[in-house]
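Here the structure is laid out as structure tokens; the discussion comes afterwards.
The other protein chains are all here in position, but one chain of the complex has been omitted.
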Amino acid sequence: MEASGIHGFPVGPLIRCGTVELDALEKRIAELRSEIRAAKAAGEHATVRSLRAELRKTERAWDVALEPEPEPAKAPLLPVREQVHQALTLLGVPTATKMIVTVNEAFFAGHIATSQLTSLRRDEEKSFRSSPFARPYYLCAALTSELLSPARGLLAVSTWPMPTRIIGPLSPRADFLTSATRIAEHIMRLTGAGEDASPSAYRLLTRMAQNIPGAVDGFDQADPTQVIAAAGAELAVHEESDASHRDEAARRAERQLNEVRQLFGAGLKTARTA
Amino acid sequence: MTRLDTLRGPAEPLDHNARTIAALAVNPGCDRRALLDAAGVDKQRTATHLGFPAPFGQSPFAITRAKSFDALVKANGCAHLLRLLRSTLDLSISEASYSDISDVGGNDDHQVRHTRTRALLKRAATDGDGAGTLFDHPLLKLTVAGHEVYLEPAVIAFQIEGRFHIVEIKSFAVIDDQADAGQVAAAARQSAVYVHALRALFTAEGLDPGRISHNVVLVCPKDFANHPTATLLDVRQQLAALERQLSRLTRIDRILDELPIGITFDLETQSPDEVGKAVATVGARFAPECLASCEMSLFCRAEARDRESTDVLGRAARDELGGIESIPAVLGLADDSRPPSPEQLEIAEQLRYVRRIYTEAVA
Partner (left out) sequence: MSIMSSYARALAVQNGRAQPVATVRHLHLSATPMVFIPLKLAGEAAAPLAALVGTDPANPRLLVVPQPRNRDLRFAFMAELAEVLLPYIEGLAGVTETVEAKTPYERCADAPQLLVPNRGGIAFTKLLGRSTRFRRTDGPYPVHPSVPVLGQWLTFLSERAEYAGSSALVSMTDALALHWATGQSSMEDANLATQLAWIAPPEGLDGPEAALVAEDPLTSPPAGPETHPDFDGQVLEYAIQAFETSGSAAQVREALRSQLEPTWTLMWQGVRLLRELPEAATVEARWARDRDQFTRETARLAEGGFPRGRVDGAVSAAIRLADLESALQAYEAQRAFDDPLVMIEHRVAGKAFSGEVVAVDATRRIVPAGKTRAAPRPLVTIRTSDPVRLSPGRRLVSSRNRKQRTEIVDITGDLVVIQVNDQMGRGATPAPGSVPEVGDVVCYAELDPSGGQRPRLPAGEDTPWTHGGPPEPYVPTDEDAQEAWS
């Protein structure tokens, strides 16, 4: 919630924050805006400049007031939704919150509490409904292939092709294999660039590899190339059947659902499945 | 049915789950438990009303642990579970489909979910290959004493080569290939309930119930880590015990016939004393084992103590004492103050002898 309240976000979340400080700042922002309008109308350019400077300062103060207490040092300055977007972009498939948190910690030294994600999808939906496509991307739902309802507990990115955001019976497995591959590839990119991935990144890869046939030997640390090969081999088994399910459902979704529902699902109770 | 409703009063009949139904099979000789369960009486509330709240409960730590382990096993498209099924049951790589029936398009109504469960399982059973492997949170139904009850779904149904298995996820550890016997037994009893319910569903759909395996896949953490491991558990014996007990419940009329007319356990209108008297009209068969599984156990134990019944000493002791019902009778036969009936002649002689040498040795 807190982090979605970046500048320019609709007013909804503000009210819920409800602190005296925020109220005062908002009042001041509104005053400044009308003063700017008045100054503009009067052609007082110098006043406009100084008022704008004060407006920016006040808006920054508003942002700061809304953000949670900054974590000491290591916490990145990215808002939660951007951290989530970053992790999802690495993974490339609809993903459960727990995995998002783990990937964010392992690769971006980020820190999100799972509780911060519980209402994310709902907030994004509200934002989309109030001004569709106003943002470059939305964190949205994945849709179940049969009923096109939001799949439980998964987050996706609105810019992904529709079939990627569909979950058919084989998709949980296929997506798991894809994310293992993407993680292995990312580690290789890091090592290729002369850096190295964190120990927790290798631990994550190893844990995933242990559930993929042939991806790791015994209790050793997983080797990214071996993981990519093994995951690819199993993925080849599921790919065709999974893709045909997804494509068919995606066509149906695009035909039957309006914009909001294409992103957030055709469920009856979207709120509780968030 | 109406008599059972009268017994319960206006309260809604209690939902059953595998644990409550499995507990039925623990003490099949107890009419009191059979009747209260058949009528859907809330035994926990009743016992509290009577001043004998149940002596057990569940720690929040245990609940949290169970939930997190369950989530771990199912995480990432059931990645752990697929690994285990591939190694223990040779599940082929291509069989990896997963359907969650915890809601249907956001609707979690019992009837809707049950219908969906039936449809998916039927399709899986008739379409053969590729028609589904894992079915999470299937909502099953069971007939208990003529009532249809939904079973809280805490398992996964799993299909391999046309045979269906129940997958039960439990958070007790298997350490060096050994697990706590009591917990394994409890898991087996609960799994048997699901196997039974799944067979009932197949029968109702005109499918062969024999396709539901009596081998349950039990998934537990291995050693001290969180790493899941799987074992096959044969629950035939638990199934037999369960089926026997369920069939007893359908013959509940016999117990009802012996009850006074108009009796009720309604907690709203009856004082604790009245409910106590009403409950007492139904015979119980108390054993100390009840203390671990039945909400009414402390009430029944107090009753057994008042009657000076040998039941309070435990089943083994009661058997050693020749099955004689009361403690005064045992002691009376031992000190010759009570004449034995013809069938008590042998045990009476033994008791007299035990009393003599015990008294000598203690003195």
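Observations on the structure shown:
Each chain carries a letter (A and B) given by its place in the written order, and its residues are counted from 1.
To be clear about the criterion, a residue touches a chain if its C-beta (ideal position, glycine included) is under 8 Å from a C-beta of that chain, and two chains touch if they have at least 3 such contacts.
Just so you know, these numbers come straight off a predicted model, no measurement behind them.
Contact with the omitted chain, checked across B:98, B:172 or B:299, is made by B:172. Taking the complete complex into account, residues 55-66, 171-173, 175-177, 221, 223-227, 288-289, 291, 305, 308, 310, 312-314, 316-318, 320-321, 327-328, 330-331, 334, 350-351, 353-355, 357-358, 361-362 of subunit B touch the chain not shown.
Throughout what follows, only the chains that are shown with their structure count from here on.
With each centre defined as the average position of its C-alpha atoms, the distance from subunit A to subunit B rounds to 44 Å. Considering their complex, residues 96, 98-99, 144, 147-150, 152, 169-176, 179, 208, 210-213, 234, 237-238, 241, 265-270, 272-273 of subunit A touch subunit B.
The part of subunit B that touches subunit A in the complex is made up of residues 71, 75-80, 82-83, 86, 93-94, 96-100, 102-107, 130, 132.
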